[in-house]
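What follows is a short report on a single structure.
A single protein chain has been omitted; all remaining protein chains appear in their positions.
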Amino acid sequence: MKRVSNEHFGQWVNASKKVRFTFEGNEINGLAGDSVASALIANNQWLQSRSFKYHRPRGPLTLCGHDANTLVQTPTTPNLLADHLPARDHLSVSAQNYTGSLYFDVSRILDWFGRFLPVGFYYKAFFKPRGIWAYWEPIVRKAAGLGVSNLEVEAPYNDKAYCFCDIAVVGGGPAGLNAALHAANAGATVALIEQEPHLGGSLNYHAFGYETPRIASTEISVETSADRSTENSVGPSKTGDAASTTDARDAFSAISAQRDALIRAVEAHPNIRVLRSATCNAWFTDHYLPVLQGTRLIKLRAKQTILATGSSEQHVVFRNNDLPGVVMCSALDRLTRLYGVIPSAPVAVLAGNDHAYRTALSSHDGGANVQAIIDLRDGCDDPALSREVERRGITIYQRCAVLEAASRATGKVLSELIVHRLDDNGNASEKIATLDCGVLAMSAGFMPAYQLACQAGAVLGYDDETAQFQLSKLPAGMHLAGSVDSIFSLAAVEASGRNAARQAMKNLDAELTTDEDENTTCTERVNHPWPFVKHPKGREFVDFDEDLQIKDILNATRMGYRDIQLVKRFSTVGMGPSQGRHSALPTARLVAKATERSVNETGVTTARPPLTPEPLGLLAGRRFHPLRRTPLHNRHLHLGAQMMPAGAWQRPAFYGTPEQRDAAIQAEVAAVRTGVGIIDVSTLGGIELRGPDAAEFMNRLYTFGFAKQPIGKTRYAVLTNELGVVADDGVAARIDEDHYYVTATTSGVDRVYRDMLKWNAQWRLDVDIANVTSAFSAVNVAGPKSRDVLASLGCDINLDADEFPYLAYREATLAGIPTRMMRVGFVGELGYELHVPSPYIGVLWDRLMEAGSEFKIRAFGVEAQRLLRLEKGHIIVGQDTDGMTQPNEVSLRWAIAKNKPFFVGAKSVEILSKAPLERKLVGFELGATSPQPKEGHLVIRDGDIVGAVTSCEYSPTLNKIIGLAYVHPADSASGAEVVIRTDNAVHVHAHVADTPFYDPDNARQGL
Amino acid sequence: MSEQLNNVFESPLSGKVYEGAISIQDYTNKQRWGFRGKDAAAALRAEGWKLPKAPNQIITVPGDTLIMALSQREFWFLDPSTDAPIPSDVDQAISEGMYPLFCQSSHAWLVVSGDQKSEMMAKLCGVDLSPDAFSVGDVAQTQMALINCIVARHELDGSDVFTILVDQSYAQYALEALLDARAEFCRSS
Partner (left out) sequence: MKIMNCPLNGPRNISEFVYGGQVKAMPDVNSVSDEAWANYVFYEQNDIGIVLEWWLHSPSSYWFIAERHNASDEIIRTYPADELFKERIDFTASEADA
């Protein structure tokens, strides 16, 4: 290999700036601007990886990140594409998927045994006898795996950001640049997404200078001086030998100058945001495009999308077409023109179209030793091209094919081509030549980069006559430009970009653009209809990722898989990292022929996001986990609380170290039962109902009667949904004739609030519904001494039981703060729930703790509260109920008013009440030393599951295990025995008990 | 007593200020109030208040009070220059058709300023908040970093700022998300 660097060759590299990195431990010298792949090739290192299944040697195929042949890894990251990985100093790169070494891969033996690994072997082997897969799996995974994840690596800082624009243009080639500039000039905001680090696309590497009109106008082949000394030249030609080459050079210079001007205009335009080294990985509804750029996932939201995604060059299917050194024509163009790497070994070109001739001329201009063009066709469509090729002494083998590529010495890089003539049926006939060859560039055609369009619902059509593609049925607002729309000649490509911009502008605002569409007719035929050369010994690869050959696809069809989708799933064709970019078309052609259908009928497999493999870290982004804190959060931490999640909330589980857990909970329970405790219940939902219809609304939502509820009283409020299922519960305080304050469960309040709004959007009652969960924070001061604490703090109302009895609601000023006070009994002791505006709960807490210190007040957490309420047999909706629980099952019949016209669940509850109960929630008891059932443990009756435990705790107060469980209705009477299956299938016999377990007469809470 | 109570108004963010290329200030302890109901607009106008012309608009009235319309019948008043009132001074009396709101207690109030604040918000919020799409006087009831929020663009002391209102229980979470998004714009400071 040699390097050149000038206006046309080596455009991306800086010859004066070297970089050094290592590959497989060997030092590699490259240039600034190189990709790892280009630097390796410049060092004659074509072999860069091993294939997935047969461990065959592989090298770059496309040089633009479109194949999986360059998958390498760095110490931190597996599965990087060497042709997209910038070469830089100190980088350490290694190959993947080999056993032993890249150069001598022990697993290469798999290739020789390939006939024992037929298509679909995954499904046929390794499953008999039963359990054998457990033995094979690690072996297969190791042999067929890709890179190795480094689990020690710290996750990089990945994030996401929205980007908004009128028009997204995907692809920064000639079509995309023209589309972006035209739209931006017309006033649209544009985001231009380019996968490579430089704008320009094919303008940077493709030899448009040899396009027909230009060559034809210069009458190339007539007067030639036959100067063949271009090997050392740095441009398309040396000092004006032939008029032809001089003109070609002028054409190239003119194209570069035009390109540079175009790129400058785009980059300087205030309306255009250019995203380089960025991959648009999908198209989602309403023009929502995920764009991967470095460590950021850009969530691009456009109003219109222009796809200027180009096309994927297609390979020719022949024996050993996967040898390192066999590349796409565009890859050789990229190698020479972008990186200035010029092969020293003889170069041959395998042509299915005229583009390949341009590659031959272009490489020749760069100084490569181009020996031959092997043309699958009867000849070049453009006679001027073939004349120029012949003028330069390059042999053209017409109607010939490479039957086999071979590697004589090393077995790891191309060295020889066997050329055969094609017969009338397109099969190889007699041998024509054996060519020494280091690089073979091939082009069987171009398939549109159809993935984004087809993800959006477009249909890819194929004309079996002309072998051309056409995308149709694009979604509204999507436009095509350039070769994705099967337009290939430069002038037409550029015009199609401007046309797409016009269409997009018209969709945005019909007023914006009035100029007419330009002509984009393109008659160039780029696709060869049958680029297959079958070899008796096989190894003609259709899919490089999955090591699939012609016979694998044919075998799949012979086994009855006619549908392309089934062929894909059975053979795994197209499932590799390159997602069928090169395998989809040959597979469709093979299946079409084998099943005697047209390619158009056979079609291609469904395109689904993502377009390229995406790092999970990018999808995760900043990993937002919203957490809610009560205003008392820091006070809990200062008291040593162990916090636990309750939905999004953080709540104190108990106060003390994890080792002190049980003792702490018991002490907290004891404080409430014998003295006084305080718990933060700010997470409790709160809903404010105000207006003339507040009582009517309550009456319709909740099961109880609320119309006659006295002011200053609370009532237990059960909410059933339309199915008659218990959906939530709380306490409703009537503050005034037209004013209710209703609590709801911590987890249920958002849903309850939404349901209320939705019902009233239909009923149109005169009531304002406000979710005041965050506006009010609350504590529950509970225990026999709770009244003393409040009295000691200073309260401006009479706290005596006669004046402020159980279940009453009062408004008072506590510690100077207006407080909503409710006498509640959730934990079964004298207690006050104190609700205040959230910013004042902190000072109220402090004052209560001060006032409570003489009564040994103790903060208690959720764990203690759960036990306290269980001792009282109070259910928690959502824990002791499920999505099927009807009121009768949980003994809430008493909470359902019988004489009111309507409540939401009324009709369903009525219907359900006619049928016998299928289960009932009851309390149960077990001795203190019994194995303790857990929530979810099953209740068994005559060998059948009849229910489950919903709550269970050891009660130190009662010195027994108590719980709630659904049991068979026949076993629901007090004293009945039920069987609970606990851990390790231990069955325990529990006795059904009346609830409350503690203080059955409810005397204490009414004190 | 009054003064003492005024000091006990606790913002979950303690009035913190983060200066830099993008600055974030906690305004939670500043005064705000609001009304909702079918008669709210008429009643407020009768009291002499000028109101925004449409929902999701914010205006500044003489005295520097900001008035935000969240619907045809819901109005929030934000006073960046006055501290939150003592609780006993808060009038929660109901008049039919016009109900006082609880925004002083329910929400935390953050003020974000700086040239690149729209770019920062684009990392957290799916609404285009750039000046062309979201100009002074615009309000968006939307989500940032997965939680509900209200974002308003208005002028404050002569500069163009965002007011962000979030449920007070999410205040710390929201602040941390904002600081994380802000970091790349404030590297040098």
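By letter and in written order, the chains are A and B; residue numbering begins at 1 in each of them.
Please note the rule applied: contacts are C-beta pairs under 8 Å (C-beta built on N, C-alpha and C of every residue); 3 or more make two chains touch, one makes a residue touch a chain.
Not measured: the values here are computed from a predicted model.
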{"item": "Touch partners, limited to displayed chains, of the chain removed from view", "value": "A, B"}
{"item": "Of A:285, A:929 or A:984, the residue in touch with the unshown chain", "value": "A:285"}
{"item": "Residue among B:14, B:71 or B:159 touching the omitted chain", "value": "B:71"}
{"item": "Residue, one of A:134, A:268 or A:761, that touches the chain absent here", "value": "A:761"}
{"item": "Contacts of chain A with the absent chain, listed as residue ranges", "value": "284-286, 288, 700, 722-723, 753-754, 757-758, 761-765, 771, 898-902, 906-908, 911"}
{"item": "Residues of chain B (touch criterion as defined above) contacting the omitted chain", "value": "55-56, 70-71, 126-127, 140-143, 148-150"}
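Note that only the chains that are shown with their structure count from here on.
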{"item": "Complex contacts: residues of chain A adjacent to chain B", "value": "159-164, 189, 299, 301, 622, 624, 626-631, 633, 649, 682, 688, 690-692, 736, 738-739, 766, 768, 770, 772, 774-776, 813, 816-818, 836-840, 842-843"}
{"item": "Touch list for chain B against partner chain A, complex", "value": "1, 4-5, 8-12, 28-29, 36-37, 84, 87-88, 90, 94, 96, 99, 101-107, 119, 122-123, 125-126, 128, 130, 132-133, 145-147, 167-173, 177, 180-181"}
